[in-house]
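All protein chains but one are shown at their positions in the complex.
== chain A ==
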Amino acid sequence: MSRRTFVTATLAAAALLALPSVVAAAPEAVPASLATANDTAAMLPIELNINGHRHHLQLDPRTALLDALRENLHLTGTKKGCDHGQCGACTVHLDGQSALACLTLAVMAQGKAITTIEGLAKGDVLHPMQAAFIKHDAFQCGYCTPGQIMAAAALLQDKHARHGSAVEIREAMSGNLCRCAAYPNIIAAIQEAQRA
């Protein structure tokens, strides 16, 4: 931390203490990745509906849904790979469709039903796609896996891609990269879940 950032941060903290308690509830709101020396954006009250639960947060409008999930709500199942829409590791469902949490501003996800990998199983019963991934050993390091499973689970509901051949699944899953190249097992898992 540079001296200037330190001074700014200290002043900001001092300012917060002087404000009414509503605003003072916000100290965890700015993910470290966003903090800059000229950080002046006002916090917004944001309500997110995640895995069937409502969460009330005070967030900087710059906060991506991905950072709100991971850093504010500690739902770390959704992974940050590239942070630029290029890998699919952050795939979640918005109103039942797959979407990228890294390119979604949290403030714009309000009013949508957000599902993350943590919300896919029903209690102790795994989602059929999770079970199929385990059965087919469809991962190695596991970093891309939550995103792969979320993208694949959305395909099951997608009337344009429900019964795909292997090549159609590869095309529909091209938005999820796997650095370990577990692709053949991923395709096998999806085919099995689609047949079931």
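In this section, a residue touches a chain if its C-beta (ideal position, glycine included) is under 8 Å from a C-beta of that chain, and two chains touch if they have at least 3 such contacts; residues count from 1.
Everything below uses one rule, namely that contacts and distances are computed from a predicted model.
A.B. asks: Missing chain, UniProt name, options "Electron transfer flavoprotein subunit alpha/FixB family protein", "FAD-binding molybdopterin dehydrogenase", "Branched-chain amino acid ABC transporter permease" or "Cytochrome d ubiquinol oxidase subunit II": which is it?
C.D. replies: Of the names offered in "Electron transfer flavoprotein subunit alpha/FixB family protein", "FAD-binding molybdopterin dehydrogenase", "Branched-chain amino acid ABC transporter permease" or "Cytochrome d ubiquinol oxidase subunit II", the one UniProt assigns to the missing chain is "FAD-binding molybdopterin dehydrogenase".
A.B. asks: For the chain that's not shown, point to the residue among A:Gly88, A:Gly119 or A:Pro146 touching it.
C.D. replies: A:Gly88
A.B. asks: Out of A:Ile50, A:Ala99 or A:Ala132, which residue would touch the omitted chain in the full complex?
C.D. replies: In the complete complex, the chain left out is touched by residue A:Ala99.
A.B. asks: Across the whole complex, list the residues on chain A that are touched by the chain not included here.
C.D. replies: Spelled out for chain A, the touching residues are 34, 36, 38-42, 44, 60-62, 64, 83-85, 88, 91, 94, 97-100, 102-105, 107-108, 151, 154-155, 158, 160-161, 163-168, 170-176.
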